[in-house]
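We show some of the complex, not the whole, and keep each chain where it was.
By letter and in written order, the chains are A and B; residue numbering begins at 1 in each of them.
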């Protein structure tokens, strides 16, 4: 491992290589050569040489970090030796329940959907952006057109995955809320009225 | 210097003071968002630019800002304004000092965070997953549909009527004092109203006074007072209280 490193130390490319390391460790997607050149504010050929040095330093069997050239550009990845350990890291335990914010948002979408984010926020009394995004990411809700056609707020409804997780054959199997309201419109009205009182 | 033309540059509002007042009165601007301290500082700056002290301007400003502050306090802390009003002056001062100190500490902490943020400006890190990392799958255990109904019921529940329990605490029933005074007069023929009220809140004292009037109306007691603000003596009917020659506890400012 020593020789190339000694080379780098003596090499004026060393500083540039470090800058590239830094850029690559922050990047969320592979970085094309041009972007690396522009960000490092250096010469294209020198950047390629520095990448060559780094490919040598970060190569399979030598480091846990491997520099790889893929279709979109250059990126760090985990070494193959560490594949099992990485598998353990990304293997998430089955989550037992949802957070209060997610549950409230999901319940509103299930009972009132399709429903827009602003309406969810009005009923809950807080912005719904992150809760909605989280539920979309989990595949429990999805977009269902826009309010008043094009240009309106995006509406959301629950997904088949939601029905699977909650053990429902369809939304009509949701627990009834007869004690609260006759139909969806009643329920909607009631939720809005209470939300207004809460903020007042 | 014309106070109403004072130019303001606040987070929530930019323009002359007069316009701010207009917007607030028309309820087009929420006073809760207005930094009143910022207005005061601006006024003091303008005042400082002048050689002479403009007493008229100061007077007008004081009146306007006091009104603004009162409006804002009422809007922000309906319950608390009442709580503070119930406190003795020393307690209110203590409570205000505590709150001001807390706010100052948080202001200080905010300053620390600002410095820290500036120091850390050159620390870059990746946000989110790595480019070539495996996509973790988030699995959710089977859920009970009843949870959804429960949550909707909670969201549809009228906000708890907190104020009622407060009222009960703050306004003891008049009957409570009626009973208390009757019991007292069954043991003693007369008592000193003020001495009986030691340790009660102002509201409770008021309720106790109502109880006194109630008993008087029912002709169960007689009430006497040697002079305005002198101690109130209460006696069973038929046993006039000869208060003049007795030494009693002084009527203190609290019960006034």
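The rule is simple: a contact is a pair of C-beta atoms (placed from the backbone, for glycine too) under 8 Å apart; a residue touches a chain by one contact, two chains touch by 3 or more.
Model, not experiment: these values are computed from the prediction.
Visitor: How is the whole complex composed, chain label by chain label, with copy numbers?
Guide: Counting every chain copy in the structure file gives A x2, B x1.
FYI, only the chains that are shown with their structure count from here on.
Visitor: Nearest whole angstrom, what separates the Cα centre of chain A from the Cα centre of chain B?
Guide: Between these chains, centre-to-centre, one finds 45 Å.
Visitor: Give the list of chain A residues in touch with chain B in this complex.
Guide: Listed in rising order, the residues are 22, 25-30, 68, 70, 75-78, 86-87, 90-92, 94-98, 103-104, 106-108, 110-111, 123-124, 137-138, 140, 165-168, 173-177, 179-181, 187, 190-191, 194-195, 197-198.
Visitor: Would you tell me which residues of chain B are touching chain A in their complex?
Guide: 124-149, 151-153, 155-159
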